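Every protein chain except one is present and positioned as in the full complex.
Let's look at chain A:
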Amino acid sequence: MNDFSVEADGLTKYFGDYKAVDQVSLAVPTGSIYGVLGPNGAGKTTSLRMTLGIIDPDAGTSRLLGGHKPQSVRHRIGYLPEERGLYPGMKAREAIAFMGALRGLDWSEGRRRAATFMTELGLERVIDAKIRKMSKGMAQMVQLIGSIVHAPDLIVLDEPFSGLDPVNQERLETLVRREQARGATILFSTHVMAHAERLCDRIAIIARSARRFEGTVDEARALLPMQVRYTPRDAGDSAAVAATLPAGAERRGDAWHFAIEDDDVEPLLARITASGHGVTGLSISRPALHDAFVHIVRQVDASFDADAAEDAIEEASA
């Protein structure tokens, strides 16, 4: 096995004339948790489907678990689709065993593991309840268990957190970490940054059909300058305070907000200390992944708007 569990290269998909996915590449290191982030309709689900070989890409290739075609290693993959679905007439235990059996797991072993998993996740009351009697969140947890019951080497989860209450979201995070500890590679998509920030070793951001960023969470956050919040002790002379701070500093109440480059931290501290305005509060922090994400997506949108505007001008002048 090589170092990557997922190697998708240049995946492209057209729906009619619309390019739903444009040259998306994903390289997921074995044993890592990898997040695919993006706004709604960016092409995350289509990218994952192509990666898993559920639909054929119009261009590009996908190799899984060390250079295999997706179809040839089905039994080593677990997949939770974005559109949740179970047979409503089935009991939870049977549904999980069925999904395991599809991936080559023995029925009785599947039933046994189903009971174990459900008990661990606090669902022991509904082990023998029919799916149609369950709440949506419960059914989703059942389906999640079903997609990992056969102990796959690669777990792909499409928006696993949506529709879960905070307690279950927490449980799911624990489950994901445990699967990673078992040795599995986890690839999941989401548009909730908090989960990605806590879980992911690496992330890819997809917006407007194409991959716009790839790297660690810290690298993504480093795209934006650090944010400083500074409260001087003596706030009387705002013009004098502003003079010591970088241009663009903004005053909200007593505090000043501004961004600085990484190299400017020490000079800033020196200036503040020297200025004699005093310090009652000072925080210098990286912006959250949320801000980095919004920043990237806005940039992409802005370039599209610019293109559209140029097109409009060309059309008008033509």
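Operating definition for what follows: a contact is a pair of C-beta atoms (placed from the backbone, for glycine too) under 8 Å apart; a residue touches a chain by one contact, two chains touch by 3 or more; residues count from 1.
We take it that contacts and distances are computed from a predicted model.
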Hidden chain of the complex, named as in its UniProt record, picked from "Nitrate reductase subunit beta", "ABC-2 type transport system permease protein", "Trifunctional nucleotide phosphoesterase protein YfkN" or "Sulfur-oxidizing protein SoxZ": "ABC-2 type transport system permease protein"
Contact residue for the chain not shown (choose from A:Phe4, A:Tyr34 or A:Tyr79): A:Tyr79
Contact residue for the chain not shown (choose from A:Gln71, A:Thr216, A:Ser238 or A:Gln299): A:Gln71
Contact with the hidden chain (one of A:Ala27, A:Ala101 or A:Leu282): A:Ala101
Missing-partner contacts on chain A, residue numbers: 13-18, 20, 45-46, 52, 54-56, 71, 74-75, 77, 79, 81, 83-90, 98-99, 101-104, 143, 146-147, 301, 304-305, 307-309, 311-312
